[in-house]
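Before I ask anything, let me first share the structure, which is written out below as structure tokens.
As you look at this complex, bear in mind that one protein chain is not there, while each of the others sits in place.
For chain A:
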Amino acid sequence: MLYVVIVYLWAAILLYLLLGGADFGAGIIELFTSPANKKSTRKTMYRAIGPVWEANHMWLIITIVILFVGFPAIYSTMSLYLHIPLVIMLLGIIARGTAFTFRHYDAVVDDMQEIYNKIFVYSSFVTPLFLGIIAGSTVSGQIDTQASTFLSAYIQPWFNWFCIAVGFFTVAICGFLAAVYLIGEAGSEADRRMFIRKARQMNIAAVICGGIVFVIAYAQGIPLIRWTFGNPLGLAAIIAATLSLVLLWYLLNKGKTKILRILAGFQVTMILFAATVDHFPNIVVLKNGEYLSLLEHSGHEKAISVLALALLLGSIFILPALFYLIYSFQKKSSASGSGIA
């Protein structure tokens, strides 16, 4: 039963990265789009993510619930030492979610729209940045349960170059996912070309940030390289991601949007896999060299099995409905060509 819960936890994180990430990325793309193109980006984006927007967001909540029910020690350690980046991420989530809805549902269209837009794009950038910082800090080995000063307990675990590099890497990945996704949703040839260009730029940014992550990890003695390249599974995943990258670049101009999406999703999946497989089941590395482990720091047996049942039961209800939602809007919007009014 414990493994069922772990699989769900991993899947929820992955889906949040893929779907929520594409969702953040749309805002990031808007941030880096010239004013002339902003409007059409926005329209394409709304048509593409509007209907599934609320659902994307749910994966984060599922992740949190799995953590506090199944792995309370891990949840409370992270909540304690990463309080500050978590709060900043939360502020980003609040700002983004409300601005997105407000700008669509405001009955009057006037200068307020500009304010919603600004809030939306900046928070779309800040939220994944801090998500990445938080993810980075779990493996950077800076969380110190014996810390005695404010600085060493609540700041150093996340405010370091490694975490910040992981943060920018995450931002670039989100932008890349969104650009690839939006290629297929573009309303005109010009838009399509613009998204292809963005996908390239974001991909280059991701590769550069990824490189920086490794360099800093090496400099700071974080055994990231040994982890990813030392494990055959991790190495295979990295190779698969690189190969798919080559294929993706080749196909970018060919207009095969479905394959592009699958490749981009596959790449990100492989990256997450490589980043987690070697140090599984240890998901948080502490400063004293100890680990918080999914296997050793799980909650009580009974709680885990009830949680697993609840997750399985939930999936029976949720997955068919979710697929039907995505399916019907894809079908209908390509049939009518106009999407959401």
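Assorted remarks:
Simple rule for what comes next: a contact is a pair of C-beta atoms (placed from the backbone, for glycine too) under 8 Å apart; a residue touches a chain by one contact, two chains touch by 3 or more; residues count from 1.
Convention: contacts and distances are computed from a predicted model.
This figure omits one chain of the complex; the name its UniProt record holds, of "Probable chemoreceptor glutamine deamidase CheD", "Cytochrome ubiquinol oxidase subunit I", "Dihydrothymine dehydrogenase" or "ABC transporter permease", is "Cytochrome ubiquinol oxidase subunit I". Summary of contacts with the chain left out: across A:V126, A:M202 or A:L307, the touching residue is A:L307. Note that of A:V4, A:M58 or A:V215, the residue touching the chain absent from this view is A:M58. Listed residues A:W10, A:F24 or A:Y75: the one in touch with the omitted chain is A:Y75. Residues 50-55, 57-58, 60-62, 64-66, 68-70, 72-73, 75-80, 83, 86-87, 90-91, 93-94, 97-98, 100-102, 104-108, 150, 153-154, 299-300, 302-304, 306-307, 310-311, 313-314, 317-318, 321-322, 325, 328-329, 332, 340-341 of chain A touch the missing chain (whole complex, contact as defined above).
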